[in-house]
Structure formats: C-alpha cells, structure tokens
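Here the complex is missing a single protein chain, while all its other protein chains stay put.
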Amino acid sequence: MSASPTLVARTGSFFHRYANPGRFLKLGARLQPWLTWPAIAFTLAGLGWGLFYSPADWQQGDSVRIMYVHVPAAMLASGGYAGLALCGLLSLVWRHPLADLAAVEIGPVGACITALCLATGSIWGKPMWGTWWVWDARLTSVLVLFFLYLGHIALIRAFDDPQRGYRAAAILALAGAVDLPIIKFSVQWWNTLHQPDSITLTGAPTMSASMLWPLALSTIGFSLGFAAIVVARTRAAVMESRIRALLSSPRRGGGAA
Amino acid sequence: MTHLPYIVASYGLAAIMALVLSIGAALRLRRARARLAALEQTNNRSAGTPFTP
Partner (left out) sequence: MTRKTRRLWLVIACVACLGTAAALILRAFSSDIVFFVTPSQVEASPPPADRTVKLGGMVVAGSVKRDKHGETPIATFAVTDGQAAVTVHYEGILPDLFREGQSVVAIGTVQPDHDFVASEVLAKHDETYMPKEVAEALKKSGKWDPRFGPPPSAASWNTMTVQDAGKNLSAPTTAPN
C-alpha cells in the first residue's frame, strides 16, 4: 500500500507522456501506415483463404466460412469494449485528455463491429440451428454489449459541457465491463444454444488446423483494422479540437473560416 | 458451395462496414488535416509566431 501512490503517479506520468496531443499526432502519423496496410493484407489473406481454400465443415458444409467474419467480429466487439473501459479508467483516475477523445471514437466503431457480429451470427444461425435468434445467455449478453455501446455513444455526446459527458461515459464504460466476463463464460456457466469456445487458453483447439490458420489471419487483420480506424479517427478528432481552439482564439486573424 | 446466400450476405455486410468505416475515417482525417494546415498558415502570417502545440 505504501508504494502505491508513487506507482500510481509513475503510471500516470507514463500515460501522460502520450497524453500530449501534439506528441500523439506525431506518433499516430508514424503508426498509421503500419496499422493500415498490414490490416488490409491480413484481412484479405484470411478471408480469401477462408472463402476459397479452407475446407468445408463435415456437418455445416460451406456455411462454416461465415466463421471467418463472425469470430473476429465477436472478439473485437469485446476487445473494443475493453479498450473503452481502459479509456474510462484513464479518464476517471488520471483525467487523461486523449483517453476521452479516444473513447468518443471507439464507441461508434465498436458498435458497428458488434452489430456485424450479431448480424453474421444470425445469418449463420438460421441455416445451422434453425433460427435467426434465441434468447440464450451468449446471444443476450452480446446484445447487451451492443446496447452498452449505443448508450456510451449517446451519453458522451449528451452534455453541453463535454467534460461532464466524458465523466459520465467513463463511468458507464467501466460499469459495463461487467458484461465482458459474462459474455466470455456464458457458454460454460449455463446451458446455451451457442456452442462453447473452440479456442481456449487452457486446452488444444477443437478445430482443424486448416480452418484455424485463416481464422487467425483474419482475426489479426480485423484487429489491426479496428486499431487503424480508431487511430485515424482519434487523429482527426485531435486536429478538429485544435481547429476549434484556433478559431476561437483571440489571436486569430481574419480570412479562412 | 452450400448456403451461398448466407455466406454472401455475411461477407457483403463485413465488406460494406469496413468500407464505410475506413473511407469515412480517411475523408475525415484528410479534411481535418487540410483545414488545420490552412488555419495555421493564416495564423502564422497574421501573428508572426509559429503555432506550437
């Protein structure tokens, strides 16, 4: 306990080194191509492999190819929300200005990927399970995640004073993180229609290696793509806030408006 | 391929979403960068001091 204040301070200063918007713009500009191009390459490779070269499943037939979209989307839906919760923590404890901007930008992207997860799951469920939707624990908890994203998007923009919006949204992001372990373990804790995870930390994957490879590639591709889009949007947000500051600064000369 | 309509629908949705998100982000970034550059230029000209973040 005695060491914690300095640790907290040190972690804070570490994060604050990247809180400087100017520094972030430089870092982001350097990082961007390393995220964007590998994202495109990995996604195309993974999806192309999955769509044309990976084998059909013995009982699901070719519909198993939906997995190469559905599973990465599901992983990112949870991962994106974890990112949102981390931004919430940085915002509430260290008043990190960049974390607030990032939280504003992660929200819509995360909501989109969660919607994609739900939609592709539904499309996959119809031919395989025989239904578009059931209210089992896995599906319901992911739907709750989608609504948490929507709530976060609305809340962070709901106040005239942006600082109050950031604070409220950060609390929602942290509280909503309770849903993440529920999503993860729902298929183990309760009887669900959704099957348990094929890839676990503890056991060997119950999936053919010929399907695991394209899945891994597309998961890497989707993750890099998510990061690339979030970084690009956050860079744009930093520039936009600087534009607003310049426009409202008394120093500003007339002309371009 | 079995279940072709379902596969096409899934991949189509993913492609549409990726395109909308990435093109939207790229356009927004380009617009912000251009606007900021223009503003900083006029600012520098009128104030004479470079803008430092």
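We call the chains A and B, going by the order they appear; numbering starts again at 1 in every chain.
By definition in this document, a residue touches a chain if its C-beta (ideal position, glycine included) is under 8 Å from a C-beta of that chain, and two chains touch if they have at least 3 such contacts.
Note that the structure is predicted; figures quoted are calculated from it, not measured.
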item: Partner chains on view for the chain not depicted; value: A
item: Candidates A:77, A:113 or A:128 - the one touching the absent chain; value: A:128
item: Among A:115, A:153, A:193 or A:216, the residue in touch with the chain that has been omitted; value: A:193
item: Of A:67, A:123 or A:220, the one touching the omitted chain in the full complex; value: A:67
item: Selected from A:98, A:155, A:211 or A:246 as touching the chain missing from the view; value: A:211
item: Residue ranges of chain A at the interface with the undisplayed chain; value: 4-5, 8-9, 12, 55-61, 64, 67, 89, 92-94, 127-131, 134-137, 174-175, 177-178, 182, 189-193, 195-198, 204-211
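Just so we're on the same page, only the chains that are shown with their structure count from here on.
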item: Chain A-touching residues of chain B, taken from the complex the two chains share; value: 1-4, 6-7, 9-11, 13-14, 17-18, 21-22, 25-26, 28-29, 31-33, 35-36, 38-40, 42-43, 45-47, 51-53
item: Touch list for chain A against partner chain B, complex; value: 20-22, 25, 43, 47, 51, 56, 61-63, 65-66, 69-70, 73, 109, 112-113, 115-116, 119-120, 123-124, 126-127, 225, 228-229, 232-233, 235-236, 239-240, 242-243, 246-247, 251-256
